[in-house]
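Complex shown without one protein chain; remaining protein chains in place.
Chain naming follows the written order as A, B and C, and within any one chain the residues start at number 1.
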Amino acid sequence: MITVLYFARFREKLGRDQESLPLPSASPVTVQVLLDELVARGGAWSDVFGCERGVLVAVNQRMAQRDSLLCEGDEIAFFPPVTGG
Amino acid sequence: MITVLYFARFREKLGRDQESLPLPSASPVTVQVLLDELVARGGAWSDVFGCERGVLVAVNQRMAQRDSLLCEGDEIAFFPPVTGG
Amino acid sequence: MAAEVAALEGEGVGAVVTFTGLVRNQSAFGPVEAVELEHYPGMTEATLQAQVEEAGHRWSLLGVTVLHRIGRLPAGAPIVLVAVASAHREAAFQAASFLMDYLKTRAPFWKKEWVNGVAYWVEAKASDAAAADRWQR
Partner (left out) sequence: MAAEVAALEGEGVGAVVTFTGLVRNQSAFGPVEAVELEHYPGMTEATLQAQVEEAGHRWSLLGVTVLHRIGRLPAGAPIVLVAVASAHREAAFQAASFLMDYLKTRAPFWKKEWVNGVAYWVEAKASDAAAADRWQR
């Protein structure tokens, strides 16, 4: 299983802040594979993740890319560009 | 008359912090004319003002140059490069 | 803030630069009552720590403090404090500016502005991305 987190406007639009999912079965398992699964849910999921621009991802609390590999037990977070400070 | 002020290491080397002097009689009366008079005193005066490098001048509390003109009643200050802050 | 600066004083310190970011009382949508800061616990601390270490590699520093608040903050309240101590001023100014540019573009905080009872997510600014790009090497 993997843990997927959603922050800020993504969290609001999706109506949840986290969920546990099985590690996707594709090979190799990348962030993009997970994103494709989320988009396939349709509705708000497609709205949020269908457009690549403005979707940042962290794997195990470090910034990652679309082609970053995922492993069993990983924590993956999706969020919009940061606006602190 | 004019007022001439000396600061920092100049003040210490010359043993005075200010004096009143008649406005030099040359024409035009510039800072350089006053400097020449001071150098002519010899000794520490020649040491301090004989070398142009490292001698700053202000006229009426504004930075000035060797060719700045002097008038009756002016306050002229000589000092080394500043080192505050 | 005086306490954070005092904590940075010490052997060889000649310069302390602080940056304080405050909740502005104006936005594109109107007068701002408050902001609400959300963050990613765990990643926030790791990111800020890594940024402080990066600053320490780039400049000769004698102390660094970074504080960031979360939750609801009224207009005028401080959001973030960066304080940097060094022997000379150039390193302190540069490092403080670097830390803010990186924090603004890489630390996982998100801000909502409350205007007339409605909350608007703040959009990331292109000028912040450009400011952070200055430090690439």
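To be clear about the criterion, a contact is a pair of C-beta atoms (placed from the backbone, for glycine too) under 8 Å apart; a residue touches a chain by one contact, two chains touch by 3 or more.
No experiment lies behind these values; they were computed from the predicted model shown.
**Student:** Counting the whole assembly, list the visible chains that the omitted chain makes contact with.
**Tutor:** Missing chain, whole complex, touching shown chains: B, C.
**Student:** Identify the residue among C:13, C:46 or C:132 that touches the chain left out of the display.
**Tutor:** Of the candidates C:13, C:46 or C:132, C:13 is in touch with the missing chain.
**Student:** Where does subunit C touch the missing chain, residue by residue?
**Tutor:** Residue positions of subunit C that touch the missing chain: 1-2, 5, 9-26, 76, 87, 89-90, 92-93, 96-97, 100, 127, 131.
**Student:** For subunit B, which residues lie in contact with the unshown chain of the complex?
**Tutor:** 5, 7-9, 11, 58, 61-63, 77, 79-85
Note that only the chains that are shown with their structure count from here on.
**Student:** Computing the C-alpha centre of each chain, which chain sits at the greatest distance from subunit C?
**Tutor:** Here the answer is chain B, farthest from subunit C.
**Student:** Which two chains does the highest number of contacting C-beta pairs join?
**Tutor:** That would be the chain pair A-C.
**Student:** Where the centres are mean C-alpha positions, what is the separation of subunit A from subunit B, in Å?
**Tutor:** Averaging C-alpha atoms per chain gives centres 73 Å apart.
**Student:** Could you grab the centroid distance between subunit A and subunit C? Build each centroid from C-alpha atoms only and quote it in angstrom.
**Tutor:** The separation of the two C-alpha centroids amounts to 26 Å.
**Student:** Using mean C-alpha positions as chain centres, tell me how far subunit B is from subunit C in Å, no decimals.
**Tutor:** 48
**Student:** Hunt down the residues of subunit A that sit against at least two other chains at once, touch-wise.
**Tutor:** Nothing qualifies.
**Student:** Could you pull out the residues of subunit C that touch at least 2 other chains?
**Tutor:** In subunit C, no residue touches two or more other chains.
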